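For this view, one protein chain was removed and the others were kept in their places.
Here is chain A:
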Amino acid sequence: MSTAGHGAAVRIEACGKTFADGTRALDPATLDIARGETLVLLGPSGCGKTTMLRIIAGLELPDAGGKVLFDGKDMTSVPIERRNVGMVFQSYALFPNMTVADNIAYGLKIRGVARDERAARVAELVALTNITGLENRRIDQLSGGQRQRVALARAVAIRPGILLLDEPLTALDAALRDRLRTELNRLLRALGITTIYVTHDQAEAMELGDRIVVMRKGAIAQIGAPREVYFVPKDRFVAEFIGAANIVEAPIENGILILPGGRLSIEGGATTANATVMIRPETIRVTNAGTEALSGVVDSVSFIGDRQRIVVSGASSKPLNVDAPNTIQAKVGDRVGLSIAADALRLLPSEP
């Protein structure tokens, strides 16, 4: 397909942002995004992810000293209209006074592309985003999912060097969001444009991102591939923000984690008086009491369908969440053994 494999490499250099009223939205950050990569900026609201996206887009100027480079070219003072970026907004920001086709073709019209060529490009994008037949509809006649597709088609129509998406699925209901996420993923892979995607939803980040930048309070907490961020979180915040995590605080003696309900061997565990350790719920196996070094009492069992969430108290200082297969029979009050592999225990730096 004709749109495949274009895109620019992006570098932001020491880009910080302090607003006029003195609030620091973003600490100076440096980040490289490879050509064709999908990078997800992930974090809770107010973490600076949207500010970073808007700096890359050219909608915000970084504080003095910050630089934005596309393919090595300094774009810091170039306004958004000359950056050739495609942008999808959370509100979609579709033009209500234009039809679907006119919305998609708008960027081409501004660029002076001939009518026939515009029509051909619109037809191509309408097919690609699965909205064939809606070309002459007005925007207020579209559903949320259809609007989202039009917004994406419009952003991609101009063959942008970089595609910027600001929480594009947040306004949709959960079932549609899951479906569109898969579709969006397929589309982004097919287009191969450098993509920067802002979200607060870690499932979205995992599925879509080649790399994830986890942000917190205006600073980058961790950058890494989804697996890396999930399995090897850098700190407690990342561990708890990405997926579910049990955070256990206990002393380590000679590679053994000492818990109220027993002992666990841990990799790379030097002797520490008070270590912080992450254990993912799905890495804990529930067995019969007495067979394991660690045991506890079942506090509650929630059947979710594909699995069950069992809360076990007494094993650690705080109750442990366990994701167990849906076949296991466990009742509240049962004493159970817990088996956890040594490499599933992740030592985190203690919080200052």
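Going forward, a contact is a pair of C-beta atoms (placed from the backbone, for glycine too) under 8 Å apart; a residue touches a chain by one contact, two chains touch by 3 or more; residues count from 1.
In this text, contacts and distances are computed from a predicted model.
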Per UniProt record, name of the chain withheld from view ["Carbon monoxide dehydrogenase", "Chromate transporter", "Putative spermidine/putrescine transport system permease protein" or "CbtA family protein"]: "Putative spermidine/putrescine transport system permease protein"
Residue of A:M52, A:A155 or A:L187 touching the missing chain in the full complex: A:A155
Of A:R138, A:R189, A:K217 or A:R335, the residue in touch with the unshown chain: A:R138
Touching the absent chain when the full complex is considered, from A:S91, A:S143, A:T182 or A:S300: A:S91
Hidden partner interface residues of chain A, rising order: 57, 59, 79-87, 89-98, 106-107, 110-111, 138, 140, 154-155, 158, 164
